[in-house]
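Take a look at the structure set out below.
Here the complex is missing one protein chain, while the rest keep their positions.
What follows is chain A.
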Amino acid sequence: MQHGSARQETSVPPNTTPGNVTFNRGALAITGDWTLPAYQAIEQQLSRLPLHSRKPDTLDLANLGRIDTAGASLLADFLGPDRLEGFVENDPVLERDTAALLRIVARSLGQWKEPDIAEAPILSRWLSHIGERVESLGLLLWQLLGFMGQTLATLFSVLPHPGRWRVTAFVAAVQDTGLNALPIVALLTFLVGAVVAFLGATVLEDFGATIYTVNLVAFSFLREFGVLLAAILLAGRTASSFTAHIGAMKVNEELDAIRTLGLNPVELLVLPRVLAMMVSLPILTFVGMIAGMVGGALVCVLSLDISLGQFLAIVERDIALRHFLVGLSKAPVLAFLIAVIGCLEGFKVGGSAQSVGEHTTSSVVQSIFTVILLDAIAALFFMEMGW
């Protein structure tokens, strides 16, 4: 419809008669416009014709209006490309352009051989799917270990040569992963600190031990929450950005360019990022600890009648330095893992935009999972050691 009216506006004769096909005693007559808008209507007409009409004695194209590739393909499909081409070759009145179109469609369809696709039974497909998933999980771990090794090996080969240190890239990465993440980490831990203080006060009030809220906030933030919150935030914020950045470079063949220029993509792209993360996360962890305790202190001062001086005195008296060290010691390890996972997923990106998305998701999920798992193992370890 829209096609027809648009044609009128641009001063082309509107000769739109709907496409039609009739079969009468061995003669197949094609009339009207065989164009894309009429595709479904013509297809239905064709499907209603008897089977032997697919092998007509003559093909009458004299009253054919406009025809495009859609119409031509319907005709070629119906008659078979070879038969259509035969009719076209022996048609004396057919317009030269129309003949050329029918011929080219018939020929290209004639060369087209549908490949066979064998469907496996559902059980074996299911089993093979499980097998594939297990194998890919094993491969994932294997690749991660290999990539960690490669990163460390590159690090130690670069260390003795200060000329190969990528200072600019490193500083830029520190700014991006550390400085730019500072406000959000501080805000988040501040809020969680306040929430922990409130929760603690509610429970401890029943025992008349509200004062221990201070210990609760200080312990939890020094040992766990400071590092955990900062690490999870960086896993979401930075691992995804590493993956997307390196993945887009991979799609754009920039990684291949780096390799063919005789440079090492691990040295150029991964090392500065990994090292920057290992600097940024401890700093962010420290900021997180302070901000969390400030949040807790604010709640204590405002609603629990514990003065700031009292808060600081309790922290100084009850909280040993080792709690701070326990929390901080986890930061570089987690940072290394987050950065390595982010970079590795970037290298695994295939040639498509979808692949970038998949691997970005995977890198965030993996790094958050790793952070929490490792933190749990570390908590057990430190507890058993009595630290």
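Heads up, the rule we're going with is that a residue touches a chain if its C-beta (ideal position, glycine included) is under 8 Å from a C-beta of that chain, and two chains touch if they have at least 3 such contacts; residues count from 1.
Please note the rule applied: contacts and distances are computed from a predicted model.
The UniProt record for the undisplayed chain lists the protein name "ABC transporter ATP-binding protein", from the options "FAD-dependent oxidoreductase", "Metapyrocatechase", "ABC transporter ATP-binding protein" or "Anti-sigma regulatory factor (Ser/Thr protein kinase)". Interface note: of A:S73, A:T154, A:T189 or A:S241, the residue touching the hidden chain in the full complex is A:S73. Within the whole complex, the absent chain has one touching residue among A:V105, A:V299 or A:A378, and that is A:V105. For chain A, the list of residues touching the undisplayed chain reads 2, 6, 9-11, 35-37, 39-40, 43, 67-70, 73, 76-77, 96-98, 100-101, 103-105, 108-109, 111-115, 350-355.
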